[in-house]
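Note that this complex is displayed minus one protein chain, with the remaining chains in position.
Coming up: subunit A.
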């Protein structure tokens, strides 16, 4: 521990050279080991127990979620948490793989450092290896973009592969089709906003369904129509109570009760005028983000307009988007307001709750996935899983290249990388070999998590991959080496590539570190 009193503040810490590198290695590997057991179709889940108020409990298998909620103090560990986050934002899946791969790369690097190989040499070797692995991966892709039928089946397979490591694994066929339908509705756009996920407790996971249209979890006002065909919708964010003078301390002085009554009546009239202006838009459905009070509600009911109050912000933004309307807050010129349209609005019941269903919306891409499940834990996890699958599918629709899964890409890459290692003279070849070993760690982990004999399986796979054009991968279900094409285990090229590149980059970054300076924590003022 550096005691550099002159250079740094008293509480600052400094670690140098070997020690710093060691601290980074250990921190990063600990994080990788933590999420390692969640990898693969038979990965385990974690309970995340919040130490905050309520001790809320989350059960999850999603690497990004686990890492996001950890207390991490080690700077290197934080780098891994960050790459997992980036992976989540970029492609949505492979969040665990990326951390595990980075961890393995560092584990191998640690051994090389112990052999007195300079970190820069290791980095150079890793770079060459990563480049070679990427090329190998690219050579192994297949693209069915033009063949719609096969493209769809590719998508379903990818979704199933993603989902099989999640809670939805038992109903993966159902959910894979659901996710593919939802994504194909987007017609190539990557706007995930128009896919809405609603969670409702009760029922089983397989009762979940995809609904064309939009569902709003709100109530229709009393005495108003519960069903509207060919709806014209005005989406608004406006206060429906009396407009107040916003100057502080404004008050009126009167000298008679009747005048107070007059003012009250005037306020009422203002409300009424506002409602009349809204009605003048020729609408039959009015959705407001803020409260609609009793009086305007009654006026709307009289005009035969369905008024929905207190829709949350997210809700109205989405509603405006899918119905093609605009959120308005002034109502003076009806001509310039874009109204939303949909074919039918009606009340539906899901479980015990009543929801409002908008079908036949202007934006045909929009759809809602209603998730059902035993408890809120199940639902939350199901949402996370489905989100992953949707992200991957959206990524695949844009970049339609697919590869096989089940450890196949790792072995393919490892083989090419090894060949490169044999050709490369110098110490770099050691690093290249190490890279190949790290790549193989992913299938090893998958096999381990499934309770299979990983040493045996991995060596079998390695033998199988010595031939060109092999399609061998781990079939976790039967516990043997299987043909990935027949089993339909597909992955998106984009995901694998992102995993490879960001894991290499992260490990490179951590390897370069030779000094950690920790600033003195900011002094909190003593409030006691």
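Quick note on the criterion: a contact is a pair of C-beta atoms (placed from the backbone, for glycine too) under 8 Å apart; a residue touches a chain by one contact, two chains touch by 3 or more; residues count from 1.
Heads up, the rule we're going with is that contacts and distances are computed from a predicted model.
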The complex's invisible chain, by UniProt name, from "MTMR9 protein", "39S ribosomal protein L41, mitochondrial", "T-complex protein 1 subunit delta" or "alpha-amylase": "T-complex protein 1 subunit delta"
Selected from A:302, A:456, A:480 or A:515 as touching the chain missing from the view: A:302
Touching residue (missing chain; options A:39, A:64 or A:77): A:77
Option from A:29, A:159 or A:182 whose C-beta touches the chain left out: A:29
Hidden partner interface residues of subunit A, rising order: 1, 13, 15, 19, 23, 26-27, 29-31, 33-34, 36-37, 42, 44-52, 55, 57-59, 61, 66, 69-75, 77, 167, 170, 201-205, 219, 222-223, 241-242, 244-245, 249-261, 263-264, 267-268, 293-295, 297-299, 301-302, 349, 351-352, 354, 373-378, 449-451, 516, 518
